[in-house]
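Of the protein chains in this complex, one is absent; all others appear in place.
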Amino acid sequence: MTALAVETTGLSRRYGRRWALSDVSLGVAAGSVVMLAGRNGSGKSTLLRVLATALRPDHGNARVAGHDVRLERDLVRRKVALLGHHSFHYEALTARENLGVAASFLGRSNDESLLARVGLEARADDPVASFSAGMRKRLALARVLLQDAEVVLLDEPYGELDPPGFALLDRVISELRSRGATVIMATHLVERGRALCDRALMLEEGRLAWSGPAALMPAEAPGGSFVP
Amino acid sequence: MNPFVAALRKDLLLQWRTRSQLVAVFVFGASALLLFSFAIGPNAAALRQFAGGFLWLALLLASTLALADSFESEMAQHALEGLLLLPADPRALYYGKAVANLLQLSLLGAALVPVMVVLYDAGTARVPALLGIIVLGAAGLSAPGTLYAAMTAQLRARNTLLPLLLFPLVVPALLGAVKATSLLILGDPMGQLGAWTMLLVAFDAIYWSLCGLVFERVVED
Amino acid sequence: MNGAPAGVIQGGWEYVVAAYVASAVILLGYAFSVFWRYRRARSRRDAAV
Partner (left out) sequence: MGKGVWPFVMAGLGLALLAWGSTWGLAFAPRETYMGEVQRIMYVHVPTAWNAMLVLTFAFACALVSLLRGGWTWDARLEAAIEAGVVLSGLVCIQGSIWARPTWGVWWDWDPRLTTTAVLLFAFGGILALRQFVEDPVKRAVWSAVAVVIAYVDVPLVYFSVRWWNSLHQLQSTPETVSRAFHWPLRINAFGVLFLLVGLVELRARLAFLRREAESAPPPPGRMAEALGGAPPPYGGLSTGGER
């Protein structure tokens, strides 16, 4: 049985007069690791944010983990974790406190081992305002792990990370895979995506331009450089 | 943990960490009181008469700064959105923030009272009653103020729009608080304090329930 | 004075005229502004279609 963890039909979203996402229909099998490719501004982040219910779709719909993103927002949210461009942190609080805030809303105890896992134990009690971009990314990753979600959406997770961070993220993704979670990862790192992911989706100007096995993914969209 | 308690804890922790901002807001309010006194000049009776009004004007002006600050940290890294996606109950987030803002504004108001007493020679023997009025008035500012700050924090023109939306709305709360404070300072021969307190209570009851109801519509996309 | 009872307001036509002129200017001005904006939006929509 191949249940779909993510299923979208005609999904569209606009910012002002520009369509960031238009008429995207796709399905992602539960338990698969999918790469989301596309140039800057092709709609990758918008797609992930719509799937995470951070943005409402303007047209079309999506089901994530079996629930409707419009009508069953809270049920979707219980099963989805998003690592986005914004790290969702309070600058004035420490790393430990930030995780504690998230844990208190999740009704969980603060898992201290997560900070060690992402390599932040030495700076756990420093305010996030003093963190570098890479450290913020690590903290955001710890928060995603805390959520223990069925569907994990990673928006350029490798950005700003150092080489040990790359290795950490590779490990995390393979652990998520072995746990049976579905991962959709937007990234520009084609080689890494081909190696880590099962399937790939490519967006071009808000539309789905290519989909298939990650190993066969072209470096550019098929109609990549067409200019009318 | 109860989501409201979690939200309140988070907001109190945030306010504790940014307490230097609160000190700055207090200095702003105190200097507003000082400047207002120049509008009257060295006339002891007039100063006493207007002390209550100026106290609340100073608190109102300072409150727009404090309310906007309280959403600054939520918006910087989209922390509020992150909590909503967990998911956290938006009503709990609203009431946590509104109660934290109420405490902060009450503290600010209480701290401005000695400044008023010194500058305007406007003391009162009924200190607990005055503190009660300050809490009720601060509640009237914080309930709609928290809602509108959540709205305007997402906009470019936030600094203009928050007072533009908030000031006309809080007229009844302000009138009630000013009158009650003045009655406490100047004496209340006709026993009107109760009516003004009731007005404040009614305003607070309406807006604390209504704003909690609509907050979700304001913060969700 | 013309023997009118105390408290009666004498004259005041200038205020009456001012009030009616202000009302006419604002109501007519707003009406024209709505007509004009509506016409323009219509023609722009028709041009786009």
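Just so it is clear, A, B and C label the chains in written order, and each chain counts residues from 1 on its own.
Heads up, the rule we're going with is that a contact is a pair of C-beta atoms (placed from the backbone, for glycine too) under 8 Å apart; a residue touches a chain by one contact, two chains touch by 3 or more.
Keep in mind that what you see is a predicted model, and the values were worked out from it rather than measured.
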Contacts of the hidden chain among displayed chains: A, B, C
Omitted-chain contact residue, chosen from B:P42, B:P128 or B:P168: B:P168
Contact set of chain A toward the excluded chain (per top definition): 2-4, 12, 14-17, 19, 22-23, 25-30, 32, 34, 56, 58-59, 198-201, 204-212, 223, 226, 228
Positions on chain B where the hidden chain makes contact: 144, 147-148, 151, 154-157, 160-161, 164-165, 167-169, 171-172, 175-176, 179, 195-196, 199, 202-203, 206-207, 210-211, 214, 217-218, 221
Residues belonging to chain C that touch the chain removed from view: 7-13, 15-16, 18-20, 22-23, 26-28, 30-31, 34-35, 37-38, 41-42, 45, 48
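Please note the rule applied: only the chains that are shown with their structure count from here on.
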Between chain C and chain A, distance of the C-alpha-averaged centres to the nearest whole Å: 58
Residue ranges of chain B touching chain A (in the complex, touch as defined): 1, 3, 6-7, 9-10, 13-14, 17-18, 73-74, 76-79, 81-88, 220-221
Residues of chain A defined as touching chain B within the complex: 52-56, 73-74, 77-78, 80, 82, 84, 86-93, 97, 101-102, 104-107, 127, 136, 143, 147
